[in-house]
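As you look at this complex, bear in mind that one protein chain is not there, while each of the others sits in place.
Note that the chains are named A, B and C in the order they appear, and that numbering of residues resets to 1 at the start of each chain.
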Amino acid sequence: MNAKQIFGMVVAASFAAATLPAQAASLDAKTAEIIKRDFRDKGIAKATRVNQDELQAACSKYVDKVPTKLKHKLEAEQEQAVKWPADGKYMGDWKAGEKLAQSGRGMTWSDKPEDPAGGNCYNCHQLSAKEIAYGTIGPSLLHFGKTRGNTEEIQRYAYGRIYNAKAYNACANMPRFGHMGILSEAQIKDLVALLLDPESPVNK
Amino acid sequence: MGNPMKIRAAVKDGVTEVKVLMQHDMETGLRKEADGTLVPAWFITEVKAQHQGRTVMEAQFGQSISKNPYLLFHFKGGAAGEKVSVSWVDNKGDTRTDEVTIAA
Amino acid sequence: MNMEIDLERRKMLKLGGGAGLLALFGSLGLLQSGAALAEWNKTAFSAKNMDEALNALGVIVPENNAASIQLTVPEIAENGAVVPVTVASSLPNVEQISILVDKNPNVLAANFIIPAGTEGLVTTRVKMGQTANVVALVKADGKFYRVAKEVKVTAGGCGG
Partner (left out) sequence: MNTGNVSKTILMLALAASGTAQAAENETTDSDRIAAYREMISDGNPAEFDEMRGEELWKKAAGPNQATLEKCDLGKGPGVVKGAYAELPRYFKDTGMVQDLESRLLTCMTTLQGRKEDEIAAKPFASDKKASDISSLTTYVVGQSKGIKMAVSVKHPKEKEAYEIGKRIFNYRAGPYDFACSTCHATSNVRIRMQDLPNLSSNKRDAQSAYTSWPAYRVSQGLTRSFQWRLNDCFRQQRFPEPKFASEATVALTMFLAVSANGAKYDGPGLKR
């Protein structure tokens, strides 16, 4: 057995064991390098989309279990960036909201720039009792308004949660619909109405 | 000539089970290409299965049958080693015949 | 495929539609005496609603008969492109089994002519544009029986 082989075995053994912090850091760096190199523009999905903001980087690094102090800092930053409606009104049209909630389209490389993004809500949440094809990644929102009431405080909470879920939970699964420019202010209001309007199927 | 079928036939307790999988796009005539042009109807209209020269199944298909049509049926009789043949024809006159030996 | 059959095919193409398989099987020598092939029922397969389709199939008033027809369909189909349908009947002398989808643009999906010695059982797969009723129509001893079941066609996952 020559020195090279022995070295190879030592390296292999150290890899087989749990990765050490130094190795982890170098693997993180290498991963970032590979991702930047191996993704390319397609349609509206530009290669620069793989560049992470501070929040995305932290949630990736800690696999969504960010240390408490950093978590609070991130949440505070996200909250500060929420743009509340200038007219102080949070409720739109629940019918338009239901349409948005049904649509899972938007922002993929197969979507056209002029195609409006949907809310993707049913992908992850139960909403109207009539729609049986709902996802369970997020909590059920059936009877959301019925159980919580329709106060201004609840409206503001629902608006904020849709605008930027990460202001409430830094590594939430839910996208930041307002913050990232996926939905407009009017669209978010329509979704708030879907959740809270007593006439909405969500509350029937 | 159409693409080959996958046919399986097996006999058990005097009953032969036949499963046929055909290769065909089964275009309804209602589907549009991305550019908006209508894809013309193109589908299998008739299928016939024979065992030792005797017809054991005749099927007529419409546009609502799925792409790569599947058909399962049972007939009495049939012995291991005997043949089952299946033929189809589509609305453009294309056709295909395949044969399989009955397994035990 | 030899020249002769090609000629037959060309003839058939000119004729178009129903007589096709008849001519083909004749040319292949597959057609046995007394085993006349039913013609593809153009009127029935072009029917746009249930009544038209039943009319074209020569059905007067089908009897609802859930006991003697077992129609097996999924309650929910993840995809309307492939909906498996099995029709099995315990009735004696089953001559014909038809599968219809009430909300499809062409209501009649398939027609099976069951010779003596073949069981009253078929499985196939149909396309469904939306949530609809699948109808199994069985002709036995000259009488028609039917049974229907709803299949819910659901929205796909995240779009893929």
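Going forward, a contact is a pair of C-beta atoms (placed from the backbone, for glycine too) under 8 Å apart; a residue touches a chain by one contact, two chains touch by 3 or more.
Worth saying up front: this structure is predicted, and the values here are computed from it rather than measured.
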Chains on display which the left-out chain touches in the complete complex: A, B, C
Residue in contact with the excluded chain [from B:A9, B:I65 or B:V89]: B:A9
Options A:L27, A:A76 or A:A129, residue touching the unrepresented chain: A:L27
Positions on subunit A where the hidden chain makes contact: 8, 11-12, 15-16, 19, 27-28, 30-31, 34-35, 37-42, 45-52, 55-56, 59-60, 63-64, 104, 107-110, 122-124, 132-137, 166, 173, 175-176, 180-182
Sites on subunit C contacted by the missing partner chain, in the whole complex: 70, 72-79, 81-82, 84, 86, 88, 123, 125, 149-150, 154-160
Interface residues of subunit B (partner: the chain not displayed): 3-4, 6, 8-10, 12, 15, 17, 19, 21, 23, 25, 66-68, 70, 72, 74, 103
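One rule holds for everything that comes next: only the chains that are shown with their structure count from here on.
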Touch-based graph of the chains, sorted into line, ring, star, complete or other: line
For subunit B, residues that touch 2 or more chains besides their own: none
Of subunit C, residues touching subunit A in the complex: 76, 152, 154-155, 157-159
Residue numbers on subunit C that touch subunit B, as the complex places them: 1, 9, 12-13, 16-18, 20-21, 24-25, 28, 30, 32, 35, 37-38, 40-41, 45, 81-84, 86, 101, 104-115, 117-119, 121-128
Touch list for subunit B against partner subunit C, complex: 1, 15, 26, 28, 30, 45-46, 48, 50, 53-67, 69-77, 85, 87-89, 91-93, 95, 97
